[in-house]
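One protein chain omitted, others in place.
Coming up: chain A.
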Amino acid sequence: MSRPPVVDLIDVTRSFTGPPEVQALKSINLRVEKQDYLSIVGPSGSGKSTMLNILGLLDRPSVGEYYLDGALTSLAGEAERAALRGGKIGFVFQAFHLMPHRSVLDNVLLATVYSGVPRADRERRARAALHRVHLDHRIDFLPGTLSGGERQRVAVARAVVASPQLLLADEPTGNLDATTSGEVMDLFEELNADGLTLIVITHDKAVADRAGRTISIADGRVSETT
């Protein structure tokens, strides 16, 4: 029996009821296999974030089906979707979304709280995740004292600490310069090599080119550019 794809979108449409009504995604079909590294490019307003929100179970398709890891997500209730977000999906945002009053370690620990990592295991795993993003020396710092690249690496550590199947990143290098964005991309490649499935939205051609596979969205429609 073959492994189901991590992501399988079948004729997914997302429309926002207006007025005027906006069809942000139009009948999308997309398969992402395990350990794929996919980048999504497209002009502003083309529907990239909308797609990522659906993939991350933060939003639901208006029409069509989304199988995550072979399971039909439309059957899951709100609480179950929250559990899937906590356990199977990791997010990285352009704006980092770190909690300013809490240490680097606490920020990473926050993801273990909602994903059911056993209490006794949490700190060990948070430290391991920070080690993996090469931030052992910043564990007790507050986010405000870190550089942009370091902050995004903390966010990546938080995204992977609960061992998700799928990492979703929306413009992860949008606030970073070329050098620091290079650091983050290196990190993504390492994680991908370790078996993580990655979907990264980007404007940056250099970033998109490092992915194994690139799709572009224009006006809510997908075309593969590999």
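Convention: a residue touches a chain if its C-beta (ideal position, glycine included) is under 8 Å from a C-beta of that chain, and two chains touch if they have at least 3 such contacts; residues count from 1.
Keep this in mind: contacts and distances are computed from a predicted model.
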Absent chain [UniProt protein name; select from "Tryptophan synthase beta chain", "ABC transporter permease", "PadR family transcriptional regulator" or "Ion-translocating oxidoreductase complex subunit D"]: "ABC transporter permease"
Candidate in contact with the missing chain, chosen from A:26, A:102, A:134 or A:221: A:102
Residue among A:86, A:149 or A:220 touching the omitted chain: A:86
Candidate in contact with the missing chain, chosen from A:28, A:41 or A:111: A:111
Where the unshown chain meets chain A, residue by residue: 3-4, 34, 49, 53, 56, 58-59, 67, 69-73, 75-80, 82-83, 85-88, 91, 93-95, 97, 99, 101-102, 106, 110-111, 113-119, 122, 158, 162-165, 194-196
